[in-house]
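Note that one protein chain of the assembly has been removed; the remaining protein chains are unaltered in position.
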Amino acid sequence: MAEAQSAARRAVAEREDVARHYRKVRQATEALCEPLATEDYGLQTMPDVSPVKWHIAHTSWFFETFILLPNLRTYPVFDPAFDHLFNSYYLTHGTPFLRAQRGFLSRPTVARVQDYRRAVDDAMLALIAHADSTTWRRVEPLLELGLNHEQQHQELILTDLKHAFAHNPLWPAYRSDLRSPPLRDAPPQGWCELADGLIECGHAGPGFAYDNEQPRHRVWLGACAIAQRPVTNAEYLEFIDDGGYREPRWWLSEGWSTLLDEGWRSPLYWQRRDDEWWQFTLGGMRPLDPAAPVCHVSHFEADAFAAWAGQRLPREAEWEACAQQVGADPRAAGTNLRDADHLQPVAAAAVGAPNQLFGDVWEWTASPYIAYPGFRRPDGPVGEYNGKFMSGQLVLRGGSCATPADHIRASYRNFFHPGDRWQFSGIRLAEDR
Amino acid sequence: MAEAQSAARRAVAEREDVARHYRKVRQATEALCEPLATEDYGLQTMPDVSPVKWHIAHTSWFFETFILLPNLRTYPVFDPAFDHLFNSYYLTHGTPFLRAQRGFLSRPTVARVQDYRRAVDDAMLALIAHADSTTWRRVEPLLELGLNHEQQHQELILTDLKHAFAHNPLWPAYRSDLRSPPLRDAPPQGWCELADGLIECGHAGPGFAYDNEQPRHRVWLGACAIAQRPVTNAEYLEFIDDGGYREPRWWLSEGWSTLLDEGWRSPLYWQRRDDEWWQFTLGGMRPLDPAAPVCHVSHFEADAFAAWAGQRLPREAEWEACAQQVGADPRAAGTNLRDADHLQPVAAAAVGAPNQLFGDVWEWTASPYIAYPGFRRPDGPVGEYNGKFMSGQLVLRGGSCATPADHIRASYRNFFHPGDRWQFSGIRLAEDR
Amino acid sequence: MAEAQSAARRAVAEREDVARHYRKVRQATEALCEPLATEDYGLQTMPDVSPVKWHIAHTSWFFETFILLPNLRTYPVFDPAFDHLFNSYYLTHGTPFLRAQRGFLSRPTVARVQDYRRAVDDAMLALIAHADSTTWRRVEPLLELGLNHEQQHQELILTDLKHAFAHNPLWPAYRSDLRSPPLRDAPPQGWCELADGLIECGHAGPGFAYDNEQPRHRVWLGACAIAQRPVTNAEYLEFIDDGGYREPRWWLSEGWSTLLDEGWRSPLYWQRRDDEWWQFTLGGMRPLDPAAPVCHVSHFEADAFAAWAGQRLPREAEWEACAQQVGADPRAAGTNLRDADHLQPVAAAAVGAPNQLFGDVWEWTASPYIAYPGFRRPDGPVGEYNGKFMSGQLVLRGGSCATPADHIRASYRNFFHPGDRWQFSGIRLAEDR
Partner (left out) sequence: MAEAQSAARRAVAEREDVARHYRKVRQATEALCEPLATEDYGLQTMPDVSPVKWHIAHTSWFFETFILLPNLRTYPVFDPAFDHLFNSYYLTHGTPFLRAQRGFLSRPTVARVQDYRRAVDDAMLALIAHADSTTWRRVEPLLELGLNHEQQHQELILTDLKHAFAHNPLWPAYRSDLRSPPLRDAPPQGWCELADGLIECGHAGPGFAYDNEQPRHRVWLGACAIAQRPVTNAEYLEFIDDGGYREPRWWLSEGWSTLLDEGWRSPLYWQRRDDEWWQFTLGGMRPLDPAAPVCHVSHFEADAFAAWAGQRLPREAEWEACAQQVGADPRAAGTNLRDADHLQPVAAAAVGAPNQLFGDVWEWTASPYIAYPGFRRPDGPVGEYNGKFMSGQLVLRGGSCATPADHIRASYRNFFHPGDRWQFSGIRLAEDR
């Protein structure tokens, strides 16, 4: 009986932990909104960019739709119209509102969406506290997914706002209080050597991971070397100054035609003023730091740079093997993830051990984003979360200066189209041995 | 000396009249904004639509740029960045910000644009009060142009908001206090007969008119008849029900291909729900009133309807001759211009004399918008106001339920592209005699 | 009885005249094809351009469809599939094959289309010879229309081939035997003065004219002057050298945006080589003749040039009044219509009387192409011939170096979109008096 009581107490304590974590993640989203004017919440500067208001509503819709409605009988739908408006892409659930028109929704207002968040939070916290154990077994994995989903949208809020503000000739700073990061020299480049052999890749064991990181599986790797730090702005400028954007031979065929169509001559957000390069940041327009990792490059640019440098991009399994080998840890001191609050890449501090695998910039790999051997899409609408995007995109690894520190891990697979540049994406080189 | 004093007093009184008028027009713009949430100010649902915030800033920019800066030496530019942001299309003045991206400007905020308006108003009122007579002679015609320009944008604020709200599945009402207009039968159709002969067309004499209404000139007209009221929704429904949108023979070739490209099956803002037609209005979604003039049709639809009806659209000179002949007056009681505050077309009340020439709907004519004989573009940037648009558009006459009553006159020429439907545009028929 | 015989003889002679004319027009089409390689017959370089093979089949389809099938009971359809393939735009007759894909039809082969022409010709000549008088009354106007239609396509064969060959870097000459026209100075510009007054405009009386030239009707014209010859290449070069293509103030708004979209910097088919201007002609690449009329300009360019020159384009009624006043005659010696076999504009020979109203270049007017007062579309599919295109185009007058001399007249209204440049289109100036 004492045992039963103590089990019950453990269960209660566990639920309280979950509730605390839930609140923390949700509040982090709201904290990101604090610097915004009401007018900023509605901006959509391209179909890939969603308004902040939509992000904060959609993440609530996720909890409401996939957790509250199936599991909390007393939950009254906050507004039946929201199911259409804030469904992102779950076609087996319903018909989402047109993505490219999310910016057309001045209503619901910001205030009403905040009410929506509060209503969902109240219900979620009630469910967390009081769900019976059968329900809880169903709810818990979805809750974990929902919070990770929310963190992904936290990063998107930052990247989407950066894109939106960059289209305003006033160059508004998202955070006027954001200080410029320390200027220092980049450490000299070095290599992390990987011997050939069978490695294991992907997630297994405890802890959360997305379906697309699973199952853990064997991969044969040839011997290779992975650069100890990302390519810097100074190194990338050499490529530009050597005519890199005018020379088709460095480029993939589709990269070259994209360059011509888009008129690319430098990474996104760079601007040349009187012979000086500047870059637009979440703190406003700033001089380019030559020692910081180059950022906002497409896969095409990363690949062309590597070709010009006589090297190549790492495969994702190589990247993961490297991270395993050096014991890379996203929580290590000095890691420039979002919690460091720079919100832009910063020059590496240390020399020696592989550095900046986590944080600063998402690192384009040479690997198309496809299913791991043995992957199966989950049943139900949540099966659309990752699997249906396994076409035409490439894997990026390691998180960026906009990624929450407790959201990233060595097996994490991010993915974007090869021409995408609005994420904090950069370059790490590799070569065969 | 008494004479001089009395002249001075007259001059002062005249300036006070102007100031009063200036304040009234500017306040009318602000009154239109009262029902808006901050989020509504930034909506842009197509390149032709501008955000309300942009309208209220641009009209101030017009006064600042063309009047204050050249004429009030003490005027400090409110914000040098605004010249780029709020220039609409004056290429001889500078490089306007991209029209299609006006919705990307969350900054300046609404509050700051309101400050801008106030600063411009203060300076304008000071200039009106204190300009010496030489300056005044330069300023006065531009001021009159600026106020008429502001009134045009007042109408656009309404049409653009209607377009924007119509893209939101919540169907927000711009004015939830707007009552549905009275239901009554449409009077039977009749004809206003015009004999053949030389008429005079265009503006001459005192009173403001745009350059494009001038010079007054002679036109030979053949005998014809002009319908006594616009085509009603019920009449237009007969066209739809007779397969009008499926039958190419009624349509101009470019009309038919536009219909196919856009998937037109009814006027804009119509919606069929369970065998009933509804229409979206500035007061929200409402049942279609069969007796009210059909609205939000393109020139292509107006022309096809006329062909189906065995008639034609009037030429603009015929319309103007008709208005002259019947002594049409926009200030006549019962005229449904904006001041009537219906903000949607309403069934005609009276029988007999030609009706609704002013108000309810802009009436598509058969006349392409081109220069009158003897027209010359004014010098300077203001020369871009009208003349450069004389290509590819058609003239509409008579004003609509969104047009200020003191803004419209018989010689007024509005113009839109033949596929445009977001203005309050309707159909009046004509036939040869 | 002798009278009846003589009437019969006259009828036979009349039919023989018609047959002779029919043969002559049809053979003229075939003569245009003589310089072609089989491969040239299939070229389609933009949707507006049709392959020569399509032109020669479509003109036969016109006779087959609108004359033979309804009037010659014994006529066996040559190939039932052709009705779909060679219908241009008669939606009330059937579903035309996609215009932009006419170049995809390698079959029927050229030889088979030539067989089709012969079969249609045989049947047509039989019908002309033997139709009873009731049938003949029905057939005759359609036959006249069909032959004029064929002549229009003869001109299109030349303009379309020029466009097609201009897209081949080999710059093939359509006619390698075509000699360069005589070089001579352009006569000085002069003016033809027109007093104000009521004029009559449009076709009436005997002789063929299209429906769109009718009815003849009165127009009031203000006093004006029409230039005595078209603008020359040398004059147009001054506009270019004065920065005309870089200065928005001369351009209509849609003209300027078209210029930017298309990258226009000179008329179509001009090419700069080592500081010399060349132009592509049907005789191959040739040095630009400064004295010849400028050609292959859009309405936008014509209008911009006129604005730069401080003048304007003539209205179509002014052009027609001028042609009437000076007694312009397309058959006058030295007129550069197709029969002169230059196939490019040539410098005017004479000074004094208005010149080159016919031939050399189609002259853009300021007049949008709309219905004349009293115009009614004919019944049946032929009603689609002209009327449905009365939207978005402008009238050109006078014929070009590619127009058959017996096809043009003072009332003739050609029409193209304001951005079109592949016709032999040029500029004649006008000004108010």
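Going by the order they are written in, the chains are A, B and C; count residues from 1 in each one.
Rule of thumb we're sticking to: contacts are C-beta pairs under 8 Å (C-beta built on N, C-alpha and C of every residue); 3 or more make two chains touch, one makes a residue touch a chain.
Small disclaimer: the values here were computed from a predicted structure and weren't measured.
Asker: For the chain that does not appear here, which of the shown chains does it touch in the whole complex?
Answerer: A, C
Asker: Using the touch definition up top, pick the residue from A:41, A:61, A:165 or A:251 that touches the left-out chain.
Answerer: Only one listed residue reaches the unshown chain, and that is A:251.
Asker: Which residue among C:25, C:68, C:110 or C:395 touches the omitted chain?
Answerer: The single option touching the absent chain is C:110.
Asker: Quick one: say which of A:74, A:92, A:133 or A:176 touches the chain that got left out.
Answerer: The single option touching the absent chain is A:92.
Asker: Which chain C residues would touch the chain omitted from the figure, given the whole complex?
Answerer: Where chain C meets the chain not shown: residues 37-43, 45, 53, 81, 84-85, 97, 101, 103-110, 164-165, 167-170, 172.
Asker: Name every residue on chain A in touch with the hidden partner chain.
Answerer: Counting only chain A, the missing chain is touched by 89, 91-92, 198, 217-222, 248-249, 251-256, 299-300, 303, 312, 315, 366-368, 370-371, 373-374, 383-384, 388-392, 418, 432.
The definition used in the following text is that only the chains that are shown with their structure count from here on.
Asker: Among all the other chains, which ones are in touch with both chain B and chain C?
Answerer: The common neighbours do not exist; no chain touches both.
Asker: Averaged over CA atoms, how far is the centre of chain A from the centre of chain C? Could you give it in whole Å?
Answerer: Each chain's C-alpha centroid was found; their separation is 61 Å.
Asker: Based only on mean CA positions, could you tell me how far chain A sits from chain B in angstrom?
Answerer: Centre separation, chain A to chain B: 47 Å.
Asker: I need the residues of chain C touching at least two other chains; which ones are they?
Answerer: As it turns out, chain C has no residue touching two or more other chains.
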